[in-house]
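A protein chain is absent from this complex, but the other protein chains hold their places.
Order of writing sets the labels: A and B. Residues in every chain begin at 1.
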Amino acid sequence: MRGGAIAPFVWSVLLIILMVINIIWTAGNEIQAATFGFSILMVWLVGLAVLRLAPQEALRRGEPELRAQPEAMPSASAAAAMAGVGLGAFSFGWVFGGFWIYFGAAVLVICLGRLILEHRAQRAAYLAYLRERDPGQKSAERPSEGTRM
Amino acid sequence: MPALALVDTRHEYDHLGEIYLAIAAAVFAIVVLFIIFNAVRGRFRALDAASRTHENNPVELGYAVFLAGVVAALLWLTFSTEHRVDTVSLHEKPYTTIDVTASQWEWSFYYPQGGITHFSGFHGRQPLVVPTNEPVRFNLYSRDVIHAFWVPYLRFKRDLIQGAREVVVLDFDRPGLYPGRCSQYCGLHHAEMVFNVRAISPARYEAWLRSGGRAAV
Partner (left out) sequence: MSTATTPSALTPPLRTPGFVGALISTDHKRIGLNLGIMSLIFFLVGGIFALIMRSQLYEPNNSVVSDNTYNQLFTMHGSTMIYLFVTPMALALATYLVPLQIGSPRISLPRFTLAGFWVWLSGGLIMQSGWFTSDGAGRAGWSAYAPLSNGQRTPGVGMDLWVIGAGLAVLGMLMIGWAVTVTILRRRAPGMALLRMPVFTWTALVSVLMVVGAFPVLVFAMALLYANRMGVAIFQGFTGAIDWQDLFWFFGHPVVYVMFFPYLGCAAEAIAAGAHKRWFGYKAFVASMMAFAALSMSVWGHHMFITGGVVNEYFAFSSTMLIIPAGIEYFDCIGTLWGSSARFRVAMLFGLGFFIQFLIGGLSGIWVASPTLDYNSYGDYIVIAHFHYTLFAGSVFGFFAGVYHWFPKVTGARLREGLGKVHFVLLVIGTNMTFGPMFALGEEGMTRRISRYPTNPEWTTLNQIETIGAGIVALSILVFLVNVVVSLRRRVLAGDDPWQGHTLEWWTSSPPPPHNFDRPLPPIRSYAPLKDLQEQIEDAEREKQGAPA
C-alpha cells in the first residue's frame, strides 16, 4: 500500500523531537524519557508492520493502485467475540477467584484454537476459489492478500 | 513598619490572570464574531454561488508565525511570574516558619517558635495563625495520601506528598480570616478537610506565640 508507513514514521519524528527537548529540559528524567521512548517504539511498530506487509509499497509516495487480487473476508466470528469475553472472565477471576479464572482461561484457549481453524478454513476457501477461477494452473499469486490484515 | 514581603502570590496571579483574561476575551469575541458573521452571510447566498477558494497557505503560514509570537509572549510572562513565585520567594528571609502536616482528614499546624501544635479538620477547627506582611515559610508534609494545601485568598496551592518536604514561602498582605482547604481528593472525608487562616499583625502574632497559642485571635 503506497505511503502506508510514512504517516507513523513522520509523526514519530515529531515525537522524537519533543522527547529530546524533554530530556534536555528535565536533565534526564528517567521515567518520562522511558515512557516517551516506549510509546515512540509502539508507533514504530505500526510503521514496521505495514512495511513488512507491503515492503515494495509502504514507503513509496503516491496513490494506492488497484488491487488485482480478490480477497477472502469473514462475515462473523463467534470465536473472536468469545475470546474477548474469555479474557474478560479470566480477568474478573483475579478478583473473584477460582471458577472464573479457569472458565475464562478455558474459553480463551478454546477460542484462540478456533480462531486458528477459522483462519485455515478461510485460506482453504480462498485457494479453492483461485483453483476454480484458473483451473489446471498452479496459481503463482501470493495468496497472502486474502488473509493478511 | 516591617519590611514588605517581596512576592505576593495573590498579586502575581491577579496581574498575570488579567493579561490572560483580556487576551482570551478578545480572541473569543473576534473568533465568534467571524464565525457567526460568515455563517449568517452565507445563509443569504445562493447554493451554487459558494466560493470555491479552499486554500491560502501563505496566509495560514503567516498566521502560524503570528501565533508562535503570541506563544512566546505568553510563555515569557508566565515564566517570569513563575520565577518570582517559585524561586525568588524561597530566597526571602522568612519571618517565621510553620510546619503543616496533613493526614486523613486533618491538618496539624506546628509553630516551632512557640512549641505550639494546633489542629483543624474532621475534629476541631483551630485556625492557622500567621503574621501579615512578612514572608512566612511553610514546611509541608503528608502523613499518608496526597493532600493539597490551598488558601484561595492567596491564589496558591501546593501538594503535600508523603516522603518529601515541600517548602513554600507565602505572604499575607492584610489582616483577616481566610478559608483554606485540601484540594487534592484524599478519601472518605475529603470535604471535611478545611481550615481557616487568621492573619494578624506581627506584634499580635508574637504575643500569641508567647501565650502558647491560647490568646484570642
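Just so it is clear, a residue touches a chain if its C-beta (ideal position, glycine included) is under 8 Å from a C-beta of that chain, and two chains touch if they have at least 3 such contacts.
Just so it is clear, the model here is predicted, and its values are computed rather than measured.
A.B. asks: Under the stated touch rule, tell me which residues of chain A contact the chain that is not displayed.
C.D. replies: Touching the chain left out of view, chain A contributes residues 1-8, 10-11, 14-15, 17-19, 21-22, 25-27, 29, 31-32, 35-36, 38-40, 42-43, 45-46, 49-50, 53-54, 61-67, 69-85, 87-89, 91-92, 94-96, 115, 118, 125-126, 129, 132, 146, 149.
A.B. asks: Since one chain isn't shown, list which residues of chain B touch it in the complete complex.
C.D. replies: Within chain B, the residues touching the omitted chain are 9, 12-13, 16-17, 20-21, 24, 27-28, 31-32, 34-36, 38-40, 42-43, 45-57, 60-61, 63-64, 67-68, 70-71, 74-75, 78-79, 81-82, 85-86, 104, 144-146, 148, 150, 152-153, 155-159, 161-164, 166, 179, 181-191, 194.
Keep in mind that, in the parts below, only the chains that are shown with their structure count from here on.
A.B. asks: Centroid from C-alpha atoms only, then distance chain A to chain B, rounded to Å. What do you get?
C.D. replies: Chain centres of chain A and chain B, defined by C-alpha means, are spaced 47 Å apart.
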